[in-house]
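Missing here: one protein chain of the complex. Every other protein chain is in place.
Note that the chains take the letters A and B in the order they are written out, and that residue 1 is the start of every chain.
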Amino acid sequence: MNIEVILKIFNVGLTHYLILGAILFCIGILGLIISRNIIRVLMSIEILLCAININFVAFANYNDINNLQGQVFAIFIMAVAAAEAALGLAILLSLYRNKPTVDTEEMKELKG
Amino acid sequence: MDIIYNLFFYAIAFVLVIAALSVVFLPRIVYSAVSMILAFISVAGIFVLLNADFVAISQIMIYAVGITIIMIFAIMLTGRVSEKKLWIAFAPRTLFAFAIAGVFFVTILFTVTNGFKSLARESSIFSTTLPSIETIETLQTQGTTGIIGKALFTKYVLPFEILSLLLLAAILGAVVMAKKDRDNLINPTTRLIEED
Partner (left out) sequence: MEFFVENAGLIALLPLWVFLIIIFGQNLFVYENKKFTLWLTISSTFIGLICSSFILAWTFDNTTPYVQNFNWLEAGNIKLSVGIIVDRLAAMMLMVVTSVSLLIQIYSHEYMNKDEGYHRFFAYLNLFNFSMLGLVLSSNLFQTYIFWELVGVSSYLLIGFWFKRPSAAAAATKAFIMNRIGDCGLLIGILMFLYFSIGWWASNSDIFLSFTAMPDAAKYVFDSTNPFLYTVIALLIFLGPVAKSAQFPLHTWLPDAMEGPTPISALIHAATMVAAGVYLIARVYPIFELSHDAMTVIAWTGAITALMAATIAITQQDIKKALAYSTCSQLGFMVMAMGAGAYTAGLFHLMTHAYFKAMLFLCSGAVIHGLNDQQDMKYMGGLRKHMPAVAYTYLIGCLAISGIFLSGFWSKEEIFTGLLEHNQIVLLVIAMAVAGMTAFYMFRTYFLTFEGEYRGHEHPHNASKTITLPLIILAIPSAIIGFALCGKFGLPSFDAFMRVTEETVSHNESLLIPAVSLIVSLLGVGLAMVLYVEKYRNMLKINLDNFIQKIKPVYDFSANLWYINKTYYKFIDYVVLPVSEFMSAFDKFIVDGIVNLAALWVHFCGWILRLFQTGNVQTYATILFGGLIFLTFVFTIYWLL
C-alpha cells in the first residue's frame, strides 16, 4: 500500500458519483423520516430526487456517452418532481386549512 | 489524473453534502430552504462535471427556481417565520431511520466498490476512466442538447407526451386542492357579485 495506490482511490470515477448519490439518498431518507415540519419533509423528498438524478446522469456519462439516455431520463424525473412538489404544496395547504399547524406530530387522526 | 477535475468534484460534493445536511438538521425552516437552494445549485455543478449541460440548466430552472418558489410559498402560507422551531421528532422512528440510512449506505458502498475491492485496484466492473477526449470536445462544442432533443422526439416521444398529460393533471389537481372556495367548483354559479 504505497502512496500511488492510495491516491488512485481518490481519482474520481463513476464509483465516486454513485457514492455521492448514495449519501444524498440517505440524507433524503433521514430528512423524510425524522423531520417534524412538513415543509422540511417536502424538501427532503426533493433532495432524494436530486440524488437519483445524479445517479442517472453519472451512468449516462460513463457508460452511454453516445446516446445519453440517462440524461433524458433525468429530464423526465425532474418534470415529475416538479409536478409532485406542486401537488405536495396543495396537500399541505389543505392540511393547514384543516388544522393550522405544520407539525407532523399533530397529524394523527388515523391513529389506532 | 486530472487534478483540477478531482478538486472541483470534491469541492462541489462537499458543499452539496453540507447543504443537504443543513436542509435536514437546521432548526429554522427558512435557513433550511436557503440551504436547499445551495444544494440544488451544487447538484447543477455536479451535472456540469458530468458533461450534462442541458440537465444542469434545467436543474437550475426547475429545482433551484421553481421548486424553491414552491417551498417559499409553503413556508409563507403556513404560519409565521417566528413560530416555534419544529426540528426533529424524538420518536422510535428516528433510530430506525438512522439505522436504515446507515445500512443502506454501507450496502451501496459495498456494491458499488465491488466489495471494497475496487478501492485498491484501478480496474473494476464499472469503468473509472473518463470518456475519450474527442467525445468530450464534441460535447463541449455542440452540447448535449441536440442529442437529448433527438432522443426525446424519436425514442422517448411517448413518455414525453404522457409527461405532458401528467403535468396537466398535476396542475388541475393542485388548483382544485388548494382552492379555498371548493363549493363553487362543484356547483359553479355565474354571479357577478358574490353574495355570502
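Keep in mind that, in the parts below, a residue touches a chain if its C-beta (ideal position, glycine included) is under 8 Å from a C-beta of that chain, and two chains touch if they have at least 3 such contacts.
Just so you know, these numbers come straight off a predicted model, no measurement behind them.
The residue from A:T15, A:N55, A:Q71 or A:T104 that touches the chain not shown here is A:T104. Chain B residues in contact with the hidden partner, per the touch definition given at the top, are 89, 91, 93, 96-97, 100, 103-104, 107-108, 110-111, 115. In the full complex, chain A makes contact with the omitted chain through residues 29, 32-35, 41, 104-105, 107-112.
Here, only the chains that are shown with their structure count from here on.
Chain geometry summary: the mean Cα position of chain A and that of chain B are 6 Å apart. Listed in rising order, the residues of chain B touching chain A in the complex are 1, 5-6, 9-10, 13, 16-17, 20-21, 23-24, 29, 32-33, 36, 39-40, 43, 46-47, 50-52, 54-55, 58-59, 62-63, 66-67, 70-71, 73-75, 77-79, 86-89, 93-94, 96-98, 100-102, 104-105, 108-109, 112-113, 118-120, 122, 124, 126-131, 135, 139, 144, 147-148, 151-152, 155-156, 159, 163, 166-167, 170-171, 173-175, 177-178, 180.
By the touch criterion stated above, chain A contacts chain B in their complex at residues 1, 5, 8-20, 22-37, 39-40, 42-44, 46-47, 50, 53-54, 57-58, 60-63, 65-69, 71-72, 74-76, 78-94, 96-97, 100-105.
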